[in-house]
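What you see is the complex with one protein chain gone and the rest in place.
After this line comes subunit A, so read on.
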Amino acid sequence: MIEVRQLEKKYKRKKVLNGISFTANKGEITCLIGTNGSGKTTILKAIMNLTPLEKGEIFIDGKALDRETYETIAFIPDAITMMPSMTIQGAMEFMAEFYISWNQERATELLNFFKLSSRDKISQLSKGNTMKVNMVLGLALDVDYLLMDEPFSGIDIFSREQIASVFTSNLVENRGVLITTHEISDIEHLIDKAVLIENGKVVTEFNAEEMREESGKSVVDVMREVYQP
């Protein structure tokens, strides 16, 4: 379980996170939902220790973050972080060099799944295919938790469907996934839990199936109530 407690963060004078607390379980897909600028990406960066915090604690399986716990978690940012001049093969070699948890077998499986060729240059890929490579680089790490920032943003419907089908496959099996999005309707049926964020605070968090069962509301219904009262 990823546990985030009372995160506070300012950019200059602007408070971006104002006491964020939530949990994301292993074997589940948790979705951070919020409008642009609500602090979703900052939360993921905070978990990865990529941005300093004013306050707050983060635990992975009950342990504070240290060098060892970081081997159990991977971050897939919203834009690929590889050099554009690299080929996919080159990017994979780069990852293998840096991460003990790199699993080339799984990477190859993922490339086939996405119908990507390892000889292609990253700079010459379409936006959708660049995002797929980005996903491959993160998903091929043998980690317990995956953080993904807006994996569905700005790509065509078929690529979105392809990426979505990764979530139901054995490529994600038993791992904990924490994703951010502002377009939930595509993936309502994929997520276990929704965490709604506004103005740096958690407005509500709930299990999507329980919400449907107990109140007959979809995730989008709850969002309407929260964001457009």
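The definition used in the following text is that a contact is a pair of C-beta atoms (placed from the backbone, for glycine too) under 8 Å apart; a residue touches a chain by one contact, two chains touch by 3 or more; residues count from 1.
Just so it is clear, contacts and distances are computed from a predicted model.
Engineer: The complex has one chain missing from view, so what does its UniProt entry call it, picking from "NADH-quinone oxidoreductase subunit F", "acetyl-CoA carboxytransferase", "Thioredoxin" or "Transcriptional regulator, GntR family"?
Structural biologist: Record says "Transcriptional regulator, GntR family".
Engineer: Pick from A:Arg106, A:Lys121, A:His182 or A:Arg212: which residue touches the chain that isn't shown?
Structural biologist: Answering carefully, the residue with contact to the hidden chain is A:Arg212.
Engineer: Where the complex has a chain not shown, which of A:Asn36, A:Ser85 or A:Asn170 is the residue touching it?
Structural biologist: Only one listed residue reaches the unshown chain, and that is A:Asn170.
Engineer: For review purposes, identify every residue of subunit A that touches the missing chain, sorted by number.
Structural biologist: 27-29, 161, 164-165, 167-170, 173, 185-186, 188-192, 209, 212-213, 216-221
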